[in-house]
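Once you've had a glance at the structure underneath, I'll fire off some questions.
A single protein chain has been omitted; all remaining protein chains appear in their positions.
Read from first to last, the chains carry the letters A and B; within each, the first residue is number 1.
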Amino acid sequence: MEPDIATTGRSPTSVEPTPEDQPRGATSLRDGRTNKGGDVAFRWLSKGSGWLILLLMAAVAAFLILKAVPAITSDKSNFFTTQVWDPDGTGKFGIAALAFGTLLASLIALIIGVPVAVGVALYISHYAPRAIARPLAYVVDLLAAVPSVVFGLWGAVYLSPNLIPLSTFLSKYFGWIWLFRSTNETYGKSILVAAVVLAVMMLPIVAAISREVFVQTPTEHVEGALALGATKWETMRMAVLPYGRSGVVSAVVLGFGRAVGETIAVAMVLSSTYRISWRILDPGGNTIAANIANRWGDASSTISQGALIASGLVLFGITLIVNFGARAIVRRGRKASA
Amino acid sequence: MKINRHGAAVLGLAAAGALMLAACGTDNNTGAGATSSSSGGDPASAASSITCPSGSANLTLSGSTAQANAISVWAKNFENACSGVNVNNGLGGSGQGVSQFQAGSVDFAGSDYPLAATDMPKANARCKTGDAINIPLVPGPIAVGFNVPGVTTLKLSASNLAKIFSGKITKWNDPAIAKDNSGVSLPAMGIQTFHRSDTSGTSFNFSNYLANEAKTDWTYGTNKQWPGPGGQGDKGSALVSQDVKKTPGGIGYFELSYAQQQSIPYAQVSNAAGTFVPLTQENASNFIGKAQVVGTGNNLTLSFDYADTGATDYPNVLVTYEIVCQSGNDASKLPALKAFLGYAASADGQKAILSDGYVSLPENIRTKVASAIDSLK
Partner (left out) sequence: MTAAVYDDVPLSPPNLSRRKLPWWAFVVTAAAAVLVTWALFELTPIYGRIIFVLVAAALYLIVQTALSVSVEGWRHAKNRLMTSLLLVSVILAVLPLLGVLGYTIAKGLARFDGVFFTHSMRAVAESDPNGGAYHAIIGTLEQVGIATVIAVPFGIMVAIYLVEYSRGWLGKVVSFFVDVMTGLPSIVAGLFILALWVLALRMGNSGFAGSLALMILMLPTVVRSCEEMLKLVPVSLREASYALGVAKWITIVRIVLPTALPGIITGVMLAVARVMGETAPVLLTVFGNNVIHNNPFNGPQASLPLFVYNEVLQSYDTAINRAWTGALTLIGIVLLLNLIARAVARFARVRG
């Protein structure tokens, strides 16, 4: 078996022992003179693109920092612990509640969305008959085409009232779980609604990439497992899922990125409060991106704009940390499977 | 018969051809399907008060979403009269209007509150040779819409509104509400309040009303970001009004246009004397007429008289200002700018927006606005 291709990523090139600054390949065996120029140019082009993308990121980061620092230094409260947002009035604003809400909503969205997305991907790639798989894959891709405003409206106008029975049910029978406690039995425009909307929004990305990876599982692996008497699910677990793990993790990271960065849709379904609360059924909650969308329209001073950009910088930091984590998971998985 | 059939075929072909040609797209919306009956009054009479500038110009503005309907009506009449001028409203919210005005991206900006002192220097710098001024142009009442089954008229005092929106009154049959509404059978239903989750001039002006008329019961002050505790937040007046409409026991505040379009009943609110004033466009206009002009020169910043006790003065209002350069305007756009704003501030222009839930500027203020616009350089 060679699941390493997927998990180590760099293995296609590892067959060639040439050092990095040399164009790799069996140079001695081919007409080096005519191809060498093309090879060098192409390599530099691709390396240049790598540098360019880093430059772009550095520029974005520099912009964020440049605009954020004056605002943070003028903050009359601790930026990282304060749970209010009033840069124009009292001059106090803080990221605490926003960062918390962002993580909570995205995490719940991942918990709801990823199993469904991976399940759909697996169903399409290995279970469904061809006549169903094609249209189904297409239909899931179609979800990615729905503009975020429409998701927001759907969430606010349709989903939020339809989740009230579920919220009532959860708080009544599962109220002993701290997440499902309710303050005054008003439901709607809550973190739960936002999480469901985000889960639906990340679904096509995670499902599409996972599907493409699952489809690539060599047929011999699948047939081998089946021939050994494995049930279909055992085949999936032993051959398909390990092969696709790196791809699925990338897909989840992309999905998470979509969730934490989603702006308009979340702004339309959340009640927008500035308080840390675990109660996901209560109206309220806020995320960094939604807060920017809600407050940018009326932020005209350098400080109020800078404060919002500072929150964007924090979001940047959050994705940085989450990505570190995801990479650590992939690395550990690789070691374990090696 | 045969010829007719051929004729039909040719017609069909022609129609198909026309459709394909039309696929190239057109800016001309005056043909079939364009009706001017629903709004904007009579185009002929509108045209009479429009003096078209010579040449062509693209006017850009952005900012307040509260004035979107008004600008669209004026732009329609103006563009129909003057083929060379386009009026492009970028919306985006009052603050964004101010930012874009400061950056010089727009010719003027709409804002639901006058330019803040901190925003003044950058705005004046943009105008180079003159100052930036506030011109009140689009006044309108804020409706307090409710959804109480079986109830269509309701009197809500400022103090009761303050208590409802701060969660101190939680049932519709609360004695404090019942006292003001004898004869109305109020259900024992919970109150669900809806407010704006985004920063907005509507929140600013409604909280300003509460802060001025219910000083003891509203301790949260005036803010663009809804300052009250509890309740559910919605982005934009459209979602607030939709939620009120479909939630029994719901209450919320929005521009009159939303209440009218969704047929949501709205409350009579109390003024400084404790008198209940029904929301009519005339009553709102009366209240705005009592406002003081506190700006200097052509800067026509208004200060509402919340101590006003007139029984026909509806005190819960919103005025959108246009922020514009007194001088230093782009010379190529100045004639179009003056012509467009001049039309908006004319008696005809002010009448044209009545059907959209706005009110006309009171005559004493309108004449000052018109002369300020006339003096733009």
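General remarks:
By definition in this document, contacts are C-beta pairs under 8 Å (C-beta built on N, C-alpha and C of every residue); 3 or more make two chains touch, one makes a residue touch a chain.
Just so it is clear, the structure is predicted and the values come from calculations on it, not from any experiment.
From the options A:189, A:221 or A:258, the residue with contact to the unseen chain in the full assembly is A:258. Considering the full assembly, B:238 is the residue among B:52, B:151, B:238 or B:347 that touches the omitted chain.
The residue from B:173, B:219, B:261 or B:309 that touches the chain not shown here is B:261.
Residues 5-6, 9-13, 15, 20, 23-26, 29-31, 35-36, 38-39, 41-43, 45-54, 56-57, 59-60, 63-64, 67, 115-120, 122-123, 127, 136, 138-151, 153-154, 158-159, 162-166, 168-169, 200, 203-205, 207-209, 212-213, 216, 229, 231-234, 236, 246-247, 250, 253-254, 256-258, 260-264, 288-289, 292-293, 296, 309, 312, 315-316, 318-320, 322-323, 326-327 of subunit A touch the missing chain (whole complex, contact as defined above). Although one chain is not drawn, its touching partners on subunit B can still be listed: residues 19, 22-30, 33-36, 38-40, 58, 60, 62, 65, 68-69, 72-73, 75-76, 79-80, 86, 88-92, 103, 105, 235-239, 241, 255, 257-258, 260-262, 355-357.
FYI, only the chains that are shown with their structure count from here on.
Put simply, the C-alpha centre of subunit A and that of subunit B have 39 angstrom between them. Residue ranges of subunit A in contact with subunit B, taken from their complex: 85-86, 88-89, 152, 156-157, 161, 186, 188-189, 267-268, 270-273, 283, 293-301, 304-305. Those residues of subunit B that touch subunit A in the complex are listed here as 92-96, 98-99, 102, 116, 118-119, 192, 197-200, 223-225, 231-235, 239, 242, 246.
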